[in-house]
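The excerpt is restricted to a subset of chains, each kept in its original location.
By written order: A and B. Residues from 1 in each chain.
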Amino acid sequence: MNAKAVKEVLKAHVGRAYAPYSGFPVVALVEAEGEVFLGVNVENASFPLSQCAERNAVAAMVLAGKRRLERVHVYSPKGPIPPCGGCRQVLMEFGGPEVEVVLHGPEEEVRTTLGALLPLAFRL
Amino acid sequence: MNAKAVKEVLKAHVGRAYAPYSGFPVVALVEAEGEVFLGVNVENASFPLSQCAERNAVAAMVLAGKRRLERVHVYSPKGPIPPCGGCRQVLMEFGGPEVEVVLHGPEEEVRTTLGALLPLAFRL
């Protein structure tokens, strides 16, 4: 997908996020092996059981039989936000430092890589 | 979906689970507002960042704009297993005690309800 199409898809799904506790909706889209997969955050009354958008997009990717992550897009209507440390670790399970990470706000974009976001990553 | 079709779908997706650390694949299917959504477990080198099948199925449901959980199916090739406590809490966010939970093994099924699995549930 081209950059403009990605942003349209991200924006179109922000209303799907379930974020009643934070009021902070997030949408993620991952590109893997020629396909794209979406996720939104899903919060829980017990905060530790909340699920981030990025991890949910990875779960959709895995369900589809894909394992090689190539690019990640994260959208917040409040402006570009980076993935939390937990999501960086989840992304690293299916990619390496070269994975591109694009942080989207309504208009702007910040481009980085997974290697830049999670240096010296923990791996088993 | 009828019970036989559900079990076929569950079995067909067991190979999609990413469970290299536990060797314990799980597939979940949730029924909500006339549609079905799937999830498999997605483990991580950092165990706390692993994601259960049931929660991933709920994330797919939420992404699709559905919020009212009606029935949950969980499949393990090793025989029926109940959802962990964390997943019970996630399911309760989108349903009540009346949600049906069906635990599937390769041949057998155990039927219960979310109310039976998570009595006196925590809610905000």
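Rule of thumb we're sticking to: a contact is a pair of C-beta atoms (placed from the backbone, for glycine too) under 8 Å apart; a residue touches a chain by one contact, two chains touch by 3 or more.
Keep in mind that this is a model prediction, so the values were computed, not measured.
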| item | value |
| --- | --- |
| Number of identical chains in the entire complex, 2 depicted | 4 |
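The definition used in the following text is that only the chains that are shown with their structure count from here on.
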| item | value |
| --- | --- |
| Chain A to chain B touching residues, read off their complex | 13, 16-18, 21, 38-40, 42, 44-46, 49, 51, 55-56, 58-60, 62-65, 67, 86, 89-90, 93, 122-124 |
